[in-house]
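First comes the structure, then the notes that go with it.
All protein chains of the complex are present and in place, except for one that has been dropped.
Each chain carries a letter (A and B) given by its place in the written order, and its residues are counted from 1.
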Amino acid sequence: MFGGLMLNTWIAATAVAVIAGVTGFFAVLRGSTFAAHAIPNGAFAGAAGASLLGLNPFAGLAVFSVAGALGIAGLSRRSRPDVATALTFVMMLGVGALFISWSSQYSQEAYSLLFGEVFGVSAEEVPPILVLGAVSVAAIAVMFRPLMLSSALPEVAEARGVPPRRMELGFLLVMALATSMTVPVVGALLMFSLMIGPAAAARSLTARPVLALALSVAIALVTVWAGIAISYQSDWPLGFFVGILGAAFYLAGRAYATARRQLDRTASPAA
Amino acid sequence: MSGELLRLDGVGVRLGGREILRDVSLSIQPGEFTGLIGPNGAGKTTLLLIILGLQPVTRGSVLIDGAPRAPRDASIGYVPQKLGIEPDIPLRVRDVVSLGLDGHKFGIRLPSRARRERVDDMLTAVGARRYADARVGELSGGEQQRVMIAHALIGRPRLLLLDEPLANLDISSEQGIVSVLARLARAEGIAVLLSAHDMNPLMPVMDRIVYVAAGRVAVGRADEVVRPEVLSRLYGQHVDVIRVHGRVLVVAAPEGAGEAFRDEAAAEDASVAG
Partner (left out) sequence: MTVLRYIVEPGFFGSGPVHVALAVGTVIAVTSAVVGVFTVTRGQSFAGHSLSDIATTGGSGAFLIGVNQFWGYLAFGAGAAAFMEMIGIQRRRGRDVATGVVLGAALGLAALFLYLGTEYSTTTGASFTILFGSMFVITSSTVPALIVSALLALGTVAALARVLLLSSLSPDIAAARGVPVRAVGAAFLMALAVSVALSAVIIGAVLSTALLIGPAATALRVAKGPVRAAAVAAGIGVAAIWLGILLAYDSYYWPPAGRGWPVSFFVVTLITCGYLISYLRRSGRRDVARENQDMEHACSVA
């Protein structure tokens, strides 16, 4: 399980988990769960198109992802955000479906791009994934304080000169770039689960931002590693494990938080 | 006693462990224009929700025409505080007013000339006719206010409740709304209970005032209620009433000046509870 081909997967998956944990933390904080669901689908279209048209795969992925992010941000200006996200979401998927239908291998390929594939990573793909991961994390690090402020206290941030729309666009773009690389491993439809589940679980465990961020990454790592291991053994799709484990960790986090609250209440009976 | 449109007796409400209102008693006669005045957070909205049957009371009774409120009571109209109408909601002004007639009914209804005329008349009465075909979500706050008043009035209620209708308006819109309300209410004999944190725009049209502060009320004519001793007892601290150029200002005194009133209020509470 750890040799040769799988090594690429393990490395790529680790990078994916770090990216997911970091971007997921902010997505949950900002309530952008729907956008997190929609954005990776740009990468789906890009990947399907790239393999079909013989384009440079990374360029294809990045271009479509970014187009998706721009679409959401642009349409949100004059529509309800839900509507903007939903329409961008389906348009990206529709284009992806078209590309898939053109290729001769369509069933298998569609499946792996949407639901993940343990063997989906080749050796050449690993360096770009690592680089993009590093760049995304660096971008978040640079934006960290204004991003935290505009996520937690949008009006205060605006008063301090942090433009909310630009922050939102910036965040969506980082999410687009970051997740574009993760689609071949985790799948477009389940990537958001890797972002949201661990991040939400982390938030239930602690209120301290940096700790929550670290926990978010840690839980994402555990999810992905466990998923790959079990998927490898059982042949069941990786996306299934990501979805289920993400939900499991979230529930565990909620249970912990509730238990903690009960404990506090019994320890100090209120007046 | 008989003939009273609305009567509250010893009403108390407890929410989230806090006592929002206590020992509230008041009555409203048909056709009376009553101002529900008090600072923000005093419980004005809660009181209105109680009358509407949307907020249960912890103690006391609410009688409408001498009987407890029926679930579908068309005799009370309501204009809520902040509507937050989305710009794309597919309702023109005339559609909103039309819903005032039958928005609570199920089934399909065919358009009728009589209904359309009634809607038009109501729109004209509130001064909203010229934007009858505009989307309600695209209007300014003051214009929306008129539309919602038309919506509430078209059902011919006997009591109209308005929650802070003047809060976000500029002065001229304020005056417009107050005069429209007063005129229509007088013409149709509709009683009005209108909440506000500033009583001045209402002074010319108010028959009586219900002043809410610190969870309790003082009821009566404005000159009876808006007095330092009455309000100080209500607030539980020293309060001044200043009259300047025909306007009334209620101002809290500096700290330490009101121990006497606070103790008096506490003593009253103790005697009521004991």
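Following the convention adopted for this analysis, a contact is a pair of C-beta atoms (placed from the backbone, for glycine too) under 8 Å apart; a residue touches a chain by one contact, two chains touch by 3 or more.
Keep in mind that this is a model prediction, so the values were computed, not measured.
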Using the whole complex, pick out the displayed chains that touch the missing one. A, B
Please identify which residue in B:8, B:125 or B:139 touches the non-displayed chain. B:139
Of A:98, A:123, A:211 or A:255, the residue in touch with the unshown chain: A:98
Can you tell me which of B:6, B:20, B:36 or B:96 touches the chain that was removed from the display? B:96
Missing-chain contacts on chain A, rising order, are 28, 31, 33-34, 36-37, 75, 78-80, 82-83, 86-87, 89-91, 93-95, 97-98, 100-102, 106-107, 110-111, 114-116, 155, 187, 189-190, 192-193, 196-197, 200, 236-237, 239-244, 246-247, 250
Where does chain B touch the missing chain, residue by residue? 49, 52-54, 71-74, 76, 78, 80, 82-83, 85-92, 95-96, 99, 102-109, 133-141, 151, 167-168
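In this text, only the chains that are shown with their structure count from here on.
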Report the inter-centroid distance (CA atoms only) between chain A and chain B in whole Å. 49
